[in-house]
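A single protein chain has been omitted from the complex, and every remaining protein chain is retained in its original position.
Labels run A, B, C and D following the written order; every chain starts at residue 1.
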Amino acid sequence: MSLNNKPSRQLNRRKFLGDSVKSALGIAAGLAVPGVLSGCGTKEIENFFQKHFLELSPAELKSLLARLERENLKKYGKSTVVSAKPAMPGVLFGYGLDLSRCIGCRRCVHACVKENNQSRDPAIQWIRVLEFSKEKGIDFAEANPYYCAPGSGAGAADSSNKLPAAPPPQLTGEQKQILADPVSQYPLYKEKETEGPGCKVPRPEHFYVPISCQQCENPPCVKVCPVKATWKEPDGIVVIDYNWCIGCRYCMAACPYGARHFNWAEPKLPSEDVNPDMHYLGNRPRYRGVVEKCTYCIQRTRNGRYPACVEICPVGARKFGNLLDPNSEIRYILEHKRVLILKNDLATRPKFFYFYGL
Amino acid sequence: MNQHIYSAVTAIGLFLLLTNVKPAWAESLESASNSPPVSDGIQTPAPPLSPDYFPCTTCHEKGKTNNQRRQLKTDHTDIVFEHDEKNRWCLDCHAPLDRDKLHLASGELIEFSQSYRLCGQCHGPTYRDWKVGVHGKRTGMWNGQKNYFLCVHCHDPHSPAIKPIQPFPAPDKPTGKPFLLGAKNK
Amino acid sequence: MNDTKHIWRVFLLVLIAIAAFMVGRLLFVPKTFGQFGHYRAANVLEQRAFPVKYQGAESCEPCHADEFALWKNAGHKTIVCEDCHAPYDSHIKNDEKFADMEINRTADFCLRCHQKLTARPEKFPQVNAIEHLAEFKMELTDTVCFKCHGPHDPTPKDPIDKTVTPKTIKELKPK
Amino acid sequence: MIRRDFVTKGLGGVLTILISRSGIAQALTGDGKTGDTYDWEQHDYAYLIDIAKCIGCAMCVRACKRENNVPDNFVRTWIERYHVLDFNNTIVDSSPNGGLEGFKPLAEGSGANKAFFVPKMCNHCNKSPCEQVCPVGAAYHTKEGVVLVDPKRCIGCGYCIQACPFGCRFLHPTEHVASKCTWCYHRITKGLKPACVLACPRGVRQFGDLKDPNDPVRKILLETPVSVLRPDLLTEPQCFYLHMDKEVR
Partner (left out) sequence: MPIVNFLKACISIWLKGNKYYWAWVAFLGVLIVSGIAAYFGQIMHGLIVTSMRDQVSWGFYIGNFTFLVGVAAAAVMLVIPAYIYHWEPIKEVVLLGEMLAISALVMCMLFVTVDIGRPDRMLHLFPIFGKPNFPVSLLSWDVLVLSLYFVLNLVIVSYLLYTGFTGRHYNAKILIPLVLISIPSAISIHTVTAFLYNGIVARPFWNASILAPRFLASAFCSGPAILIILFQILRKVAGLRIKDEALAKISELMAYAMFINLFLFGAEMFKEYYSHTEHLIYTKVLLFGVGGTKVHLFTWPALAASVTAFILFLVPKTRKNFYTMNLGCLLIWFGVYTEKGMGLVIPGLTPDTLGEIYVYAPSLTEYRVAAGIFSIGFLIFTLLVKIAMPIMKMKETNPAGIRLVKPHL
């Protein structure tokens, strides 16, 4: 090399610019390399080139669903049905939760985990039941989600960050039976009194507020998603395309209700617990590194069924229906009961209404 | 004689109570009739009857009754009666002459599977809410066939307040992997 | 040496300023200010000394025992006398009547509570005045309500207009 | 002469201050010497409003105006009517003059799904923003938790009116000072209820003392989930609401 080497005038700046753009692209490609490293194999390559859900042609969608079913069969040894049923016309889902009835038994949490194929370890739970004292009212600074945790005495466990992760919660046989057949929990008052630690709900002077996705009419999470991986369906359900989400977690920062959950590790789902009735936008098994959330059990509700949490609730605190149908339960609640929504001032306009049935 | 007078007084009292209550919620019932019609063929799971006892007529002979208000000593001692116990007793709800049935204030005999009508006599607004599906639980289809649960599936008719139950497991506390700045979570 | 003089002058000025402030404070800040907080404590007593006007139903009993008894046992017992009449102190001063009691007998006043409104609790007795009166072939005029309903006992048995009795009401009402 | 005068006057002033101060202290703490048994340290008042019971008759507004000589076109307590048209659309009216004239039915076909009345008044916040901003110490808190305005101290700057999140203060049209609900301080210190509570025919409004262990209001507050207006501002309102809907702001 020589500094005296005079370049020809012909080497114009355009060429130089072209080169620099190429090198920029090269760097961009370099950035993508670790990503490609993250998964090897044809499945990932197919995933990599998959289109956005809303842009798939019917044929592509069909083959995609078939592919997902094949993958599920391979992974869980169980034949599953992955549907992509669209919203019914003239339906806008609304949810009611009777705060004067909820006893905080967390059956809904675990029914949801089971129905929606949530990861068992690390445990992801779409519903979070918060305990408040009646004296203080709904004050999130005083909320306790860990009431009745083992070894916690009355309140939250004082665990250290340094301790190894606690084993995921184990359900007793009786609890598993209740989840399998919700009717088996009745009559409610016959429940055995002796089992487990002494903590029973409702605890005196406390009330409970289960919180899951509020399916906002004006969802902040959808607004911030940089890649349109999450959107609001015509029936009001906010859904995520797990094959499009880049895992930036901006939506989690934006959600005022803590409703979105991230797959920090590869989700663990025992084959025997897989719910084979799946929806592409709902409870199909998720991937590591994507965000997931409650979809009002889209795989059930789009077929006219109640969500799993409504079916399991032992005290009937949970109500579900079509807001556009004047005869629906949810409309009755809105018209006759005292209704409360969380964080009203944020103008997210949730379609999840807490009410006082008394 | 005394017990006859007693039950007559209770019946009249109950009747008065009902007639007083009625105007308030009768109107609401009408307005509620817009909602899906609730026929008496409401589908409910079988009422929670103790298989040890039912049918009651295995012990209680039809057509015979002891109208004496008393503390039960030999049978049904497991029943805790905390349901306006000062003003009512067993035979306000259970048909005296046919223990396989319940009876309304009007005297009409009803099956155990229709017990909601009995409860609705006093708990008018709750009955109204239950019929439109806002009180109590429903399963099935949100836009179609719904299964109702009876009042007695959740509420012990003899002691109706909801009893505390065992909750399902609490969520995990998040545990990080802090390095150097190990911190205790409160 | 000159410097010290300057310092003294400044010092003196500051002293004067402080003194002026103290004097000003003495003159302008009310005496009881700051006794219990950043306010004038005497105002608490001034606020207390404000005259009481509403004395409650019991204050009416000594003179109007009959009306009181009627009212006490009837449907309007939750409405204190002074709601429909006027405050005690516009009628009595120093235990002596000095002015007639103002009484509002207009139907409009009755309808403030009993006009049918969607916002009212369902159980509360309320009517659509025109329709209700039409049932009895009456028209909406002032004092029309008292034809059937007594103000102290509103159930239609003790009306002001003695020509109306529960029996005539039954006759008036269309079958 | 002048100096002596000054000294005597000054001494006299100090003495009067001492005397009057102890006198006020006695009067307020009710040590018996003034013949007044009311002790402001023995009370902590709270107000409870049950929305479900309110019929919107506005007897409370009338009583308040008469009891406290509230000037025309101003109210210290008022009633709002909420008409919820559908789950995202609500009309609020405070039918003329804070409901003083009563409420008339809305026009036909307004199609309200749900409607209710909400009485409002000064919340007597424990951490009141109006008091915080007052430049002259005219707005203050008594030991019972009542927020009062000293009309002799107030300069009528109107800052407190801007600061109140609930719109409870107004500028008195003739006295030109801030004015607001006092919970009928002259009545409650004599053991009477505030005029609005007395006037309410439906028991919507209740007044209680949190330092009295047998007080029914205290019991309700301890056992029932009650709401307050604008809890996010942490002003700690002492007016509590029962049966409040999401629409109420």
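One rule holds for everything that comes next: contacts are C-beta pairs under 8 Å (C-beta built on N, C-alpha and C of every residue); 3 or more make two chains touch, one makes a residue touch a chain.
Keep in mind the model is a prediction, meaning the values are calculated, not measured.
In the whole complex the chain that is left out makes contact with A, B, D. Shown as candidates are D:127, D:176 or D:219; the residue that touches the absent chain is D:127.
Although one chain is not displayed, its contacts with chain B can still be listed: residues 174-186. Contact between chain D and the absent chain runs through residues 127, 129, 132, 231-234. Although one chain is not displayed, chain A still touches it through residues 1-3, 5-8, 11, 13, 15-17, 19-21, 24, 27, 31-32, 34-39, 44, 48, 52, 55, 122, 128, 130, 139-143, 145, 161, 211, 220, 223-229, 244-250, 252-258, 260-266, 287-291, 343, 346.
Heads up, the rule we're going with is that only the chains that are shown with their structure count from here on.
Using mean Cα coordinates as chain centres, the one most removed from chain A is C.
Here the CA centre of chain B is 45 Å from the CA centre of chain D.
Chain geometry summary: the mean Cα position of chain C and that of chain D are 14 Å apart. For chain A, residues touching at least two other chains, in rising order: 336. Among the residues of chain B, none is found touching two or more other chains.
Those residues of chain D that touch chain A in the shared complex are 51-52, 84, 87-88, 113-114, 221-228, 231-232, 243-247. The touching residues of chain C, counted against chain D in their complex, run 26, 30-33, 35-54, 56, 76, 78-80, 82-83, 86-87, 108, 111-113, 115-121, 124, 126. On the side of chain A, the complex with chain B involves touching residues 91, 96, 98, 103-107, 109-110, 122-123, 125, 128, 145-150, 152, 156-166, 168-171, 175, 182-183, 186-191, 195-196, 199-203, 301, 304-306, 310-311, 313-316, 319-322, 325-329, 332-333, 336-337, 357.
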